[in-house]
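Note that one protein chain of the assembly has been removed; the remaining protein chains are unaltered in position.
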Amino acid sequence: MEKLLGEFSIGLFFWQTVLFLALLFLLRKFAWKPILNAVNEREEGIKNALDEAENARKEMQNLNADNERILKEARAQRDELLKEAREMKENIISEAKGEAQIQANKVVEQAQATIQAEKQAAITDLKNQVAELSVGIAEKVVRGELSDKNKQIKLVEEMLKEVTIS
Amino acid sequence: MQLILSNDYYLGNMQRKNLVKALTLLLLVFAFSAKAQHETTVEEHGDKDIKTTIKEYIQHHLQDSYDFSLTSYTNDNGEHVYIGAPLPVVLIDGGLQVFSSSKFHHGETVAEVGENYYKVYHGKIYKTDAAGTINLDDHHHPTNAKPLDFSITKNVAVIFLVGLLMFFLFRGLANSYAKNNGIATGSGRFFEPIILYIRDDIAIPNIGEEKYKKYMPYLLTVFFFIWIINMLGLTPIGVNVTNSISVTVALALITFLITNFTGTKDYWLHIFDPLGSSMPWIAKIPLYIILIPIEVLGIFIKPFSLLIRLYANIKAGHIVLMSLIGLMFIFKSWLGSPLSFGLAFAISLIELLVALLQAYIFTMLSALYFGFASETHEHAEEHKGEIEHL
């Protein structure tokens, strides 16, 4: 310890303290702060860049997922549209078919009705003509028959025979 | 050591004697601290034996000096020739005295400044008479007056140069960040991982995510300062800054001041009321009579161990290294010299590691102390939870 104290030199101690403190303050101002700041900035830059890359990757993933989803949706929509179209087509066809059937039925009915009416008319006409003809014939027959008096009496008798009073 | 002993068998009698001498020298060098003060002060060149020369050389190497001499040799006329530059000497002795250290002629002569005479004795400046007499007391300590010495010594010059180097190095690094959009170029590629290591593995785990920022400049500065200066100490330039206690005291003092000035309420509470509300106050009193002094002592022991650790590690490393190199001149044999060279080489490699390790430990422990100082109660609770969890 005595030797240590003997070795101690105030001058060297003084200069070391002064020079070291000066060095410390100069370096702090002109070297360490800029260096540490630069390193920090760079590290932060790298970190940010990495974060950004990560974000971009995530976004990309999202976009991809979106794309996929949209594509799926589009596909589904297309399928649906197609299905709808097919259904519509079938509907239209079936509707048309039904309509046509109905129309056809109607036409047939109408035709039948017309035919019926015509027939009726024809029958009525025929009846009328037959009646007229019958009346005419009957007239002629009656006229011929009733020209002879005997024959008239005979007929009346026959008639009376037929009509038996019960 | 084992290697030497196992080879011992093959050595001749003479060499074995030398080995024993060498090992003794090694021990002596380790213990020179106590011995040195009892050496005679007479420094006669020429008839000193080699061991004393080596010892003095090591001692000289470990000392600060008033001039920046890289090497010296003795020329044909028997004069010492030094290669290097003198540095200014600044003394406060009845006013400011500034003169060049060349006046001392490397401690060999008395410097005359105005009407005062100064002489360097064992690396320190003493006021003497015109003849340069140094009066010694019974313990061989000089009794001459010692002027307040604020000289720009070799260490101060090195500290200054390292400061300049660091300033331009890291200023350049900061500029290169600004220029290249926050990407380091050139030397930054080397320094940036270290800076990040200090931030991510020293500051943040020890201090905490929220508070580490204000301590970062100090931790970075102290780490690079100690590391660079330790590494410079391993170069042949022969500068040894961190093995002077004054430097480490200054460094540890700054850590100490930062620790205690940024100490939170919880930090002081931990020192003066370590048990908290775990027991009634009446029961705490007898415990606190012992506990509080220990805790208070701890405040001072922490930086003290910091400064001693750095100082002792670097100093011991230098002593071992130089002693091993010195062995080369003692052995002067075909076996001893390569052996000491190999050992010195291995120790040099270890010292490279130690240079970094000491910087790391100083920084790490500083960060740890800052962490203690800036911890808040919630933080402590968190730690407690972690421990219980483990």
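A and B label the chains in the order they appear, each numbered from 1.
Convention: a residue touches a chain if its C-beta (ideal position, glycine included) is under 8 Å from a C-beta of that chain, and two chains touch if they have at least 3 such contacts.
Here is the rule we use: contacts and distances are computed from a predicted model.
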| item | value |
| --- | --- |
| Identity of the absent chain, which is to be given by its UniProt protein name, from "3-isopropylmalate dehydratase large subunit", "Peptide ABC transporter permease", "Acyl carrier protein" or "ATP synthase subunit c" | "ATP synthase subunit c" |
| Per the touch definition above, residue among B:Ala85, B:Leu253, B:Ala312 or B:Ile350 touching the missing chain | B:Ala312 |
| Sole residue of B:Pro205, B:Gly238 or B:Pro274 that reaches the chain not shown, by the stated touch rule | B:Pro205 |
| Touching the absent chain when the full complex is considered, from B:Ala145, B:Ile301 or B:Ala346 | B:Ile301 |
| Residues from chain B at the interface with the omitted partner, ascending | 31, 33-34, 201, 205-206, 301, 304-305, 308-309, 312, 361, 364-365, 368, 390 |
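Please note the rule applied: only the chains that are shown with their structure count from here on.
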| item | value |
| --- | --- |
| Centre-of-Cα separation between chain B and chain A, whole angstrom | 93 |
| Interfacial residue positions of chain B with respect to chain A in the complex | 33-34, 37, 64, 90, 124, 148-153, 155-156, 159-160, 163, 166-167, 170-171, 173-175, 177-178, 182-183, 192, 195-196, 199, 213, 216-218, 220-221, 225, 244-247, 249-251, 253-254 |
| Interfacial residue positions of chain A with respect to chain B in the complex | 3-4, 7-17, 19-24, 26-28, 30-36, 38-39, 41-42, 45 |
